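Once you've had a glance at the structure underneath, I'll fire off some questions.
One chain of protein is taken out of this complex; the other chains stay put.
Showing chain A:
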Amino acid sequence: MNKSNKPCLSAMSIEDKVALLTGNGLWKTAHLPAHGIEPLTMTDGTYGVRYSPEQIDNDGNWSITDFLGVVNQHADDQTDKKGSEALFGHTLPATCFPNGSALACSWDNELVEQMGQALARECQALGVDILLGPGINIRRTPLSGRGYEYYSEDPLLSGELAASLINGLQGEGVGASLKHFACNNSEYRRTEMDSIVDERSLHEIYLSGFKRAIDKADPWTLMSSYNRLNGQQTSQHRGLLHDILREQWGYKGLVMSDWYGVKDRPASLLAGNDLAMPEVARDKSELLSAIESGEVSIDAIDTACMRMLELIERIGAARKQPRPVDMPAHHRLAQRIAEESIVLLKNTDDLLPLDTTHTHKIAVLGPAAHTPVIQGSGCATTVPSILDRPLDEIIDVAGDAADVTYSAGVADGATSSEQALLLASAQAEAADVAIVFINTAVGEDGENGDRQHLDVVASHAELLNAVASVQSNVVVVLMNSDAVVMPWLGQCKAVLETFFAGQGVGRAIANLLFGLKNPCGKLTVTVPNSLEETPAYLHYPGEALKHYYSEGIYVGYRYYDKRKMTPCFPFGYGLSYTSFEYRSIELVNDKLGTGESLQVDVTVANTGVRFGKEIIQLYLSFPGIELAQPPLALKAYAKVALKPGESKTVRLTVGADDFRAWHPALHDWIVEAGCYQVKVGPSSRELPLSAAVQVAGSDYRLPLKEDSSLVQVIKDEQAFQRVVTLVADKSGLDQAVITERLQAIAPELFCGLFIALTEFLNVPVSRPELLDALRSE
């Protein structure tokens, strides 16, 4: 690859090179016909292809009104005709797949890969080379405006699913852009905020999903984020983009900025942000001046250009002939993913699935039954190719089996209305079961702004309350960006949590309600009892533009587990219409040497009467002696399909690297030696199977200083031996005696070693002598 690029690079002028490292219009890269360089086309977003003919085909520029139009785009523009005409002018219809927050609940790598393939086919039909996704920022707080696009509060699950999506996309010849790198975990003043994250949390929680996706799927591009991280703009953060990404992880692809995310072009280039998007004249002129002044070396420019040329070559080789897209097939895929992703949170008295032999009259209530909230609001917002309305699909599936009535129960989608409420109550009372659709406020999620609270729309909660007072069989169908609080949970017997499940959500809901499909999604975030108990609450959203991630590594379930708090619904939770029994666990190897991975065989049976799928989850409990640890960390999972009465044994693998922890004193990963508990079950709070594995651990020496305690020094055999030798030298005592006495007295010595030796034990050592003994090799 390099061979073919190099002649090209040597023939290019500085101006050409600068052009190559800057966008061309809004969505393309440089066109340099003299060097045979054709532009690449890219477009948003994370769950649908947002193609703007004006901006891409006509090289239109982004006027301020267009820009505001996209950033302030509300999802209901898509389904509500108001404003839709303006929108059709903006982007072409495309399959609106389940958003990240829904998709992830499928825990289904294969299905996510299929979605990636479908997205790629839609890209290719439009001539799009790179799709700007997936986005996998950790869902640290449910308030985050873009939580709906992201996968989980857990880095392993985020990284696995991202890898699957990327493999799907790139396998079909379309580049991915893994984003947003890194620590853009809320939208509040997102381009100004400085995320202050401790080293260990950064590596173990916020970066490890990116690392996993890179290791497993090698995304062709990666996108830096809008925020600052520990004081530096991420697009200009060499520690992040070079030291960690390139040197530690060995990433070879291209780094691009988020749109207008570069504040200082020369600094961003030097940091390793190769491509600045979109085209900004000032970026080019500033970079040119910096090259002329010598601030930026030609070597640095050439390195970035090489990555661009390699990307262009990679895409050129992978690009397929545009073919017509089978949109109905993609719609069916969107329906299937929605079916696999919706989570059944509650099902008292087995109210679901609806039994049409006894349920003759169904009251469907709530505006989202007719106008479903299928996606969030922002740059990912997609004009759906087809739309399944839950009410229409319920009627279609119910057919002749039941009578269905509907009323919105509120006015204009969200306004309380006594009259609407009376009608809804009357319908609910007359029915055998009421299905109430409630959602979060449309448009409150989104870019550059977070939610202010975790409640559903107030009038929807009122509707549920009114319905519950006249009808005991109430099913709630939830449509929400990220977790909501559920003070109304006692008013219903069943809850289907859909998050934002895309254009096929209506059919998926209908199929699940009537039992044509069996729910199998599980939560990828913890559902809290209150906003105030959430892990990030105390320091959210930061002050003076600094946002301290004060909960450290205790993000999501790690926090609830550590504090022994009971959330409303735990991470990994989800019910089924059938029942599963976790029968046995067997470790293929119960002692692990350095660099060995763990293999675990788990047998699960379907003990119910319906076909169903179960997501088997494996968590590790670390010894937690050297480094404090959360009680549980997800390390492997598998989704298994079981017929009634069937049992299967599934092999789960925990990679050697998944036993690692980041040691902030060593600035490196360690594996702590000791006994690790392997726990397996249907959710993070129900782990019936367990086994223990002995892990050899990695060799590491902690740095010792003159004020390190004797207890710490004794742990380091070599250092302790040198100290014993030093003390023997100074005191003339026998080394064995010294060793014995120091070990015996160590717990009593509350001072650091230097003071202990000189003041308490009267050993005349000097500082340099002691430091020499304590030095690391």
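Definition applied: a contact is a pair of C-beta atoms (placed from the backbone, for glycine too) under 8 Å apart; a residue touches a chain by one contact, two chains touch by 3 or more; residues count from 1.
Rule of thumb we're sticking to: contacts and distances are computed from a predicted model.
Participant: Which of the following is the UniProt-recorded protein name of the chain this complex doesn't show: "ABC transporter ATP-binding protein", "histidine kinase", "HTH araC/xylS-type domain-containing protein" or "Transport permease protein"?
Facilitator: Of the names offered in "ABC transporter ATP-binding protein", "histidine kinase", "HTH araC/xylS-type domain-containing protein" or "Transport permease protein", the one UniProt assigns to the missing chain is "HTH araC/xylS-type domain-containing protein".
Participant: If I consider the whole complex, including the chain that's not displayed, which of A:E393, A:E497 or A:E672 touches that chain?
Facilitator: A:E393
Participant: Quick one: which of A:E172, A:D198, A:E295 or A:D403 touches the chain that's been left out?
Facilitator: Residue touching the chain left out of view: A:D403.
Participant: Looking at the full complex, which residue from A:M327, A:A426, A:A461 or A:L489 touches the chain that isn't shown here?
Facilitator: Considering all chains, including the one not shown, the answer is A:M327.
Participant: Over the whole complex, note the residues of chain A touching the chain we left out.
Facilitator: So the residues of chain A touching the unseen chain are 79, 81, 85, 88, 92-93, 327-328, 331, 364, 369-370, 385-389, 391-393, 395-396, 399-400, 403-406, 408.
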